[in-house]
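Just one protein chain is left out here, and the rest sit where they should.
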Amino acid sequence: MAQIVVYGVITGAFYGLAAVGLSLVFGVMRHMNIAHGSFLMIGGFAAYWLFHLLKLDPFVSIPLVMVILFAIGAALYKGLFSHLDKLPEGLKINNSMLVGFGLTWVIDNLAIMFWTSDVRAVTPSYTGKVWHVLPGLRLPVVGLVIIGIASLVIFSLYLILTRTYFGKSVRATAQDRDAGNLMGINVERTYLISFALSAALAGIAGVVAAVNYSVYPTVGFEWLLKAIIILVLAGFGKIGKVFAAGLLLGIIEGVSVYFVGATYREVVGLVIFILVLLRRST
Amino acid sequence: MLEVEQIDVYRGDIQILRSVSLAAKDGKITALLGSNAAGKTTLLMTISGLIKPLRGGIRLKGHQIDKQPVHKIVELGVSMVPEGRRLFPEMSVFENLELGAFTRKARETKDQMIEEVFGIFPILKTRKVQMAGTLSGGEQQMVAIARALMSQPKLLLIDELSLGLAPLIMQHISETIKQINITKGLAIFIVEQNVFMTLEMADYGYILENGRIVGEGEAKKLLQSEEVKNAYLGIEEV
Partner (left out) sequence: MGYSKKGFVITGIAILLLILFPLVAGTQHTLNLFIVLFITVILAQSWNILGGYAGQISLGNAAFFGAGALSFHFLAWRGGLPLYLALPAGGLTAVILASFIGIPALRLRGVYFAIGTLAFAEALRITVGNLFPLTVYIPTAQIVSYGLLSRYYLALMVAVITQGVAYCMIKSKIGLAMMAIRDDDEAADTSGVHLFKYKFVALVFSSFFSGLAGGIFAYYQDSIVPAFLFTPQWTFEPLVAAAVGGSGTLLGPMIGSVFLIILTELFALTLGKAYLIIFGAIFILVVLFFPGGLIEAAERIRKSIFG
């Protein structure tokens, strides 16, 4: 049983990592970035190609992947989403979801065109290594790295948001956009940077996915599904709870798979999602 | 300091301000009076850059600012205490003040400005770490003013100071503002419904009605003028 919990924690850490970017964007701009999954996918492929072409260890390539995705996110925001800025909130949310949906379509199909639908994984030399702690308790090395990365990323984000001027301006803008402007905060630029940052965060998750799972052009939607469930579980815009929500989902999934079998794994998440919605709506 | 020249401002398709011209002199307190839907808040929002005028111009110390983005106008030295305070509710008093000093220039003098505003509003020092959303109306107003002062502005805009405040607190705050004007020589442009208190504090005043300026003059004279007495003070005395 303890083994199941361990795997659940690893999965959960990944879920939290995958969701944190989505949470950031929604918290700051009330924008549900449907294309988030595709950013993850790009991150995964970037890690794959860097590994195969440059022999770059995936975890070492994370900073580079972050930069790539930051640039892509910034370009997409500037080119597309910024046009929706002037709209009233309801319409803005709706249209940004539609654009995000369209973007996913375009990006995923571009990926199929350039990289084929083949499944890829990054398998560095330490992939199978396991650390035997106790009899019956095995800790995969990669899994520990994932937990470490997820913790580091989320903690760093927390520090940035609470200790730096930039982070405070992001939180302020999220709470009251006009007042933010009146403080001299360039709100449009803040939005741009937040969006690009969330893409970079998705990229990190993508690298992890490439190593621990696998990537293929349409994998984005599956990870988006998980991220959405985490987001609703944690409460919109609360980054601190995202990690906890991820761990919770990971463990619950792991435990129920043990009892119910792997076929219904996704249903577990979905049921939790619906239950949370029910609770919110009453 | 501030010159507004014949601006026409629309919200959506509706024209709110018609050919409004006024000036706020350096070092003086200028008041804008008018009843509820006259367009006072719209005017302040236009000066601060949140709304752009369709026609006309606004100049700050000779610089044209009506086409600039809001954050640039703030950098040029305009600071606003918005209607309803608009504090950042889930941030502490201290953090709200810090954000008041967000511009690069202001950050350099942040620490001394914090000390200064704590000097002006001592009660805020005790509330330093409290979430701004949990403060009383009067305390929030003080934070809003303090926050606006943090960037050491050349022009301070104040929108509806008295809204939701008890008269005693209102009195205290308006005296404090008068003090700030005297000690710092800060130009203040204040928009208000509370005519009496505002004209007591101000040097010069304008009256806005249905989007037009219908009267102006030195504050003392306005206070004694027949129209103002009938139109506004009459209502208040009830």
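The first chain written gets the first letter, and so on, giving A and B; residue counts start at 1 in each chain.
The rule is simple: contacts are C-beta pairs under 8 Å (C-beta built on N, C-alpha and C of every residue); 3 or more make two chains touch, one makes a residue touch a chain.
Since we're looking at a predicted model, the values are computed, not measured.
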If you put the missing chain back into the full complex, which of the shown chains would it touch? A
Which one touches the absent chain: A:Ile4, A:Leu56, A:Ala74 or A:Met97? A:Met97
Kindly state which of the options A:Ala2, A:Val60, A:Ala75 or A:Val106 is in contact with the chain not pictured. A:Val106
Considering the entire assembly, which residues of subunit A contact the chain that has been omitted? 32, 34, 80, 83-84, 90, 93-95, 97-99, 101-106, 109-110, 112-113, 221-222, 224-225, 228-229, 231-232, 262-267, 269-270, 273-274, 277-278, 280-282
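The rule we apply is simple: only the chains that are shown with their structure count from here on.
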Find the geometric centre of each of subunit A and subunit B from their Cα atoms only, then give the gap between the two centres in Å, rounded to an integer. 43
Partner subunit A, residues of subunit B touching it in the complex: 48-50, 69-71, 74-75, 79-80, 82, 86-91, 95, 98-100, 102-103, 106-107, 147, 151
Which residues of subunit A touch subunit B once you look at their complex with the stated criterion? 165, 168-169, 171-172, 175-176, 178-188
